[in-house]
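I have a structure here, written as structure tokens, and I will follow up with some questions on it.
Only a single protein chain was left out; the remaining protein chains are all shown in position.
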Amino acid sequence: PLRVVSSCRLVIYTFPFDIQNCSLTFGPYLHFATDMRMIQGLTSEEILKESQDVLQTNGEWELAGISVAPSTLTLDEGGYSEIKYYIILRRRPVLYVVNLLIPSCFLITVDLFSFLLPPQTVDRSSFKMTLILGYTVFLLIMNDLLPVTGETTPLINVFFSISLALMVASLLETVLITNIQCSSSQYNAVPRWLSVLVLRYLAVVVFLPRKKKNNQITVFLNPSLIAKNFSNTDISAIQLQPVFGDTPPVNPPPEPALDELRKLSRDLLAIRLQVDKHFQGSETSQEWQMIGIVIDRLLFGLYIVFIAVSFITIICLWSNHYAA
Amino acid sequence: PLRVVSSCRLVIYTFPFDIQNCSLTFGPYLHFATDMRMIQGLTSEEILKESQDVLQTNGEWELAGISVAPSTLTLDEGGYSEIKYYIILRRRPVLYVVNLLIPSCFLITVDLFSFLLPPQTVDRSSFKMTLILGYTVFLLIMNDLLPVTGETTPLINVFFSISLALMVASLLETVLITNIQCSSSQYNAVPRWLSVLVLRYLAVVVFLPRKKKNNQITVFLNPSLIAKNFSNTDISAIQLQPVFGDTPPVNPPPEPALDELRKLSRDLLAIRLQVDKHFQGSETSQEWQMIGIVIDRLLFGLYIVFIAVSFITIICLWSNHYAA
Amino acid sequence: PLRVVSSCRLVIYTFPFDIQNCSLTFGPYLHFATDMRMIQGLTSEEILKESQDVLQTNGEWELAGISVAPSTLTLDEGGYSEIKYYIILRRRPVLYVVNLLIPSCFLITVDLFSFLLPPQTVDRSSFKMTLILGYTVFLLIMNDLLPVTGETTPLINVFFSISLALMVASLLETVLITNIQCSSSQYNAVPRWLSVLVLRYLAVVVFLPRKKKNNQITVFLNPSLIAKNFSNTDISAIQLQPVFGDTPPVNPPPEPALDELRKLSRDLLAIRLQVDKHFQGSETSQEWQMIGIVIDRLLFGLYIVFIAVSFITIICLWSNHYAA
Amino acid sequence: PLRVVSSCRLVIYTFPFDIQNCSLTFGPYLHFATDMRMIQGLTSEEILKESQDVLQTNGEWELAGISVAPSTLTLDEGGYSEIKYYIILRRRPVLYVVNLLIPSCFLITVDLFSFLLPPQTVDRSSFKMTLILGYTVFLLIMNDLLPVTGETTPLINVFFSISLALMVASLLETVLITNIQCSSSQYNAVPRWLSVLVLRYLAVVVFLPRKKKNNQITVFLNPSLIAKNFSNTDISAIQLQPVFGDTPPVNPPPEPALDELRKLSRDLLAIRLQVDKHFQGSETSQEWQMIGIVIDRLLFGLYIVFIAVSFITIICLWSNHYAA
Partner (left out) sequence: PLRVVSSCRLVIYTFPFDIQNCSLTFGPYLHFATDMRMIQGLTSEEILKESQDVLQTNGEWELAGISVAPSTLTLDEGGYSEIKYYIILRRRPVLYVVNLLIPSCFLITVDLFSFLLPPQTVDRSSFKMTLILGYTVFLLIMNDLLPVTGETTPLINVFFSISLALMVASLLETVLITNIQCSSSQYNAVPRWLSVLVLRYLAVVVFLPRKKKNNQITVFLNPSLIAKNFSNTDISAIQLQPVFGDTPPVNPPPEPALDELRKLSRDLLAIRLQVDKHFQGSETSQEWQMIGIVIDRLLFGLYIVFIAVSFITIICLWSNHYAA
């Protein structure tokens, strides 16, 4: 009955799925190998079986196997006979899978789905920010659970870093799209090459056929026509004419009713243009928004591809090490 | 007066309601059973009573019972007489119920009720995201309180994982519904089969009778009629006609008042259509929104059923183990 | 100079205001009471005074009193003379009051005041969710500070649980009210009994006199009148008549100006009804919203009453124990 | 080479800037002062210099000074010659300033600036709630860093409590203002005394001169005039007259065009009033909002004053103790 505390070099590269191989070396260091020779009394299966019976509080480690090998420590003055026990410990990953991997995958899934949120109506950037906040809290949990001993960085750290990077990248993308969608009215006209590149070619890639304008026009009764009428000449002049100079030549007799009608017509047109502009935005603005939608969908696709590739790689690495 | 530190294999499957059975074995390992025999001096009731008197700082463990049994450790060379004390310890669950289970149930209840929030007007997805953030903070508390010793994963971990999964699932559902409701204007027309399936059959399942359209039409004075009139022909032509070509044949004399009236009428119609479209959305959009509502309610029902089944199962498991 | 570690059964029912009574028993267990008798050398006041002088790092405990009593431990073979020192330790509650109770009361106050936020315009449910999130973080702090030793659950745990329960309840109430306010347009008409019960009787209880409708009508020029005119007959028919068949019989000569005016009138009426409907909502909707307001205020009242009763009870319990 | 663990009564009133004075007493308690006398070998400067050289891992404590004084412990039987070393330890405050005070001041500053957010358009209450949530997280950090040993509550705790109280107070103020601004349409007219007190006197105090109404009226063409015209008589009657009875007496010949014009005029007036009401709110509502703005600014001023006074007091206390 002797309590021995030994240390073991942990290989935590595949952290929650890792298998440690620790060796215990016993030897009579007072007698040379010529005097005393260590031989093993039980086969390694018997030792394993007995150890598993005796072992009680194994916590997160599971005794997976024990192998025995005699060896000799050779020094200058002579050798010592030794017996080395290799103890294979397999970590029980359930705790870490349940507390770290599953919630993390949940958050990534939410981040993925959040691309479905319309960036304009709902505040998608705020949603994603809260998500990243949740992930930060999550890193806090992780720091309490993760082992710090070891030379190599565990793969799970890479997993979390990639997850965080993806979230941040998707947040930045959202901010960009929001900027395009909301501030588009301050922009200049879309450059020709951008318009062609995005709306003609990329839009096809993301299965977003360019909307036929005609359908939409049936509803608001093309204001571009009206705008075209007024675009060549000075609007203010046109406005002024009916008030001061234009009415007399058309109607020599001061016909007050017609005058009132013209004023009515002018005001109504002003309201109509204002309303059209409000509900629909300018041409430029619309085009920018369309570009925003196309880019949003394109980056969404790239995001899915990148996530898939990253996670399949990591899972492959884990399963390889776990099987080995 | 001797302090003995012993270890005990914990069975934490039913964690906050668990009962541990630890054994203490006393024996004179210097003398064989033929030389010395251990017999118990007090009955187990007396020992229990005395122990409970003496026990002071029992913390979260309550001494539930002690049973005594003599046994013999038989080795090849002879046996040792032993006495085994089985100490039944019952964990006081109040702390964990108050700090873990009750807040968790509260959060789940909030998640359940959040289905009542209208997904369009209020930002339901953001609400649910904050809820999940709160739950993550909560998992942080849990990790400090939960024991990590033990082979099996405690049932409470399953409980928390299911809760988190449900929350995430309901968040994803909300994102989906929000997408249907907000982006519906970009969608194509609802496929026929989907419309029939959802609006006719599923709507009945969720007690949401299809709204009679007539009631609603009484208010906005069917624009579909107007739209129908303009849909066959080219709108812009119609618009242009009164301006350039159509007026002369109808009114040979250049009647300016009538002209103004026609302009007025045209502008007003444009405004009216714009307003109608804004306040009511297109037919397609409305149908998609209706589908969103039906699916939302359907999944809400499924969610309730699933929650109920999961939690009843877990409570049954707990109560079984606690009673046993 | 001998360091003795003793343990003391803590009574933490009134946790941050608790007073512990620990006993130290000294006795010569090698000599029976007949041989050696323990007598106290100093009065308990002297001991207390000297102890307080000597005591340096008392941390959160304050030595409140020491009382001394000789006693005898009687066994079968004879008794031992003992002296028992009862050490009264009073916990310094300032740390816990400042870190736990005051912030908790602050959060409860905020929750109380948040009823003042209008549930429609501002996102009250989201506000309350953030509040609950803050409270969860707060429970995290609490778990680090609270003692876990002890049989009974401390009253402060009950306090926190009630606070959390109240917050959750008020959040659920808010969700419900929000649902009534926002989704009311999808509801059927208010049932007669509910309307009478809530708007006539409960509204009086919460000092919310039913608004006189007339004042409001002066502004929007009763659309119910117009709606009534159109409700009996088929609207679409009325709409169609001026366009196709109705005009000829009324005006035998094809008077185009009048025709245009009628179109104008029709469109304007449509816009007006649309605008009225938008700004004011339907009658049913308004009634539901009124019900929502009444219930909101009623539950607010009940909430205040419940909070007051709970906290007065808890404070009474604490002050009783602290005074004792 | 002897390791001595001593304890020292910490005075943590001025916590991160505190200076501790610990004493170490050495004496030969086997020999009376008559037999053996302790004299110091080195001056206190030499000791200090040598200690500072030797001291390696001083962590957060800096050895500020050592003073030496011989003393005598006088008992009844005789005295012992002692030497007392007073060790002055100064805490390095940088860690706490960087981690506790600076972020806390940042949060307070944000809270102060958040008064600039318009309570109506942006959700100021939600902003402040998030701020308080951040402060709660912050208290969590604080609890890990703050010492709990000591009798008095450190001044930094008072600092944090005042900060939290100020934040909560400003949040409550915001909720109140939001209530006034958003729910003002449900309120009764502003009481005369309140209107005079707030709008005439307090408005001057906060440099917010009452807006001249005329400027605003130039834009919306005083609807109060129209409202006045209709306020005396029953609106519905006026409305009905043109439809049923009023038109015949005015125009004996059934002039349909005029009839249509009157209908047009009526509808347009209704829309205009609706739009006016929407964009501008009622008189009462406007007055309440003005009161809200004045009170908001007034409390903002008080808040600044209170913050300034509190923090200057605390800083004075700290600097006094640090200098001493």
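Labels for the chains are A, B, C and D, by order of writing; each one numbers its residues from 1.
One rule holds in what follows: a contact is a pair of C-beta atoms (placed from the backbone, for glycine too) under 8 Å apart; a residue touches a chain by one contact, two chains touch by 3 or more.
Because the structure is a prediction, the values reported are computed rather than measured.
Student: Just name the one of D:Ile47, D:Ile87 or D:Leu133 that touches the chain not displayed here.
Tutor: D:Leu133
Student: Just one of A:Val168, A:Leu194, A:Leu302 or A:Cys316 touches the chain that is missing; which is it?
Tutor: Selected residue, touching the omitted chain: A:Val168.
Student: Which one, D:Leu145, D:Ala189 or D:Cys316, makes contact with the chain that was left out?
Tutor: Of the listed residues, the one touching the omitted chain is D:Leu145.
Student: So which of A:Thr14, A:Ser81 or A:Thr130 would be touching the chain we can't see?
Tutor: A:Thr130
Student: Mind listing the chain A residues that contact the chain we can't see here?
Tutor: Touching the chain left out of view, chain A contributes residues 7-10, 123, 125-126, 129-130, 132-133, 136-137, 139-140, 143-144, 148-151, 153, 157, 161, 164-165, 168, 171-172, 175-176, 178-179, 182-183, 186, 227, 230-231, 235-236, 239-240, 256-257, 260-261, 263-264, 266-271, 273-275, 277-278.
Student: Against the chain that's been left off, what residues of chain D make contact? List them.
Tutor: Residues touching the hidden chain, for chain D, are 56-60, 62, 92, 94-95, 98-99, 102-103, 106, 109-110, 113-114, 116-118, 121-123, 126-127, 130-131, 133-134, 137-138, 140-141, 144-145, 217-223, 225, 250-251, 255, 257-258, 261-262, 264-265, 268-269, 271-272, 275-276, 279, 293.
Just so it is clear, only the chains that are shown with their structure count from here on.
Student: Can you tell me which chain lies farthest from chain B, using the average of the Cα atoms as each chain's centre?
Tutor: D
Student: Quick one: superpose chain A on chain C by CA and send over the rotation angle as a multiple of 5°.
Tutor: That rotation is 145 degrees, given to the nearest 5.
Student: Return the distance between the CA-based centres of chain C and chain D, expressed in whole Å.
Tutor: The mean C-alpha positions of chain C and chain D differ by 22 Å.
Student: If you look at chain D, which of its residues touch at least two other chains?
Tutor: Residue numbers touching two or more other chains: none in chain D.
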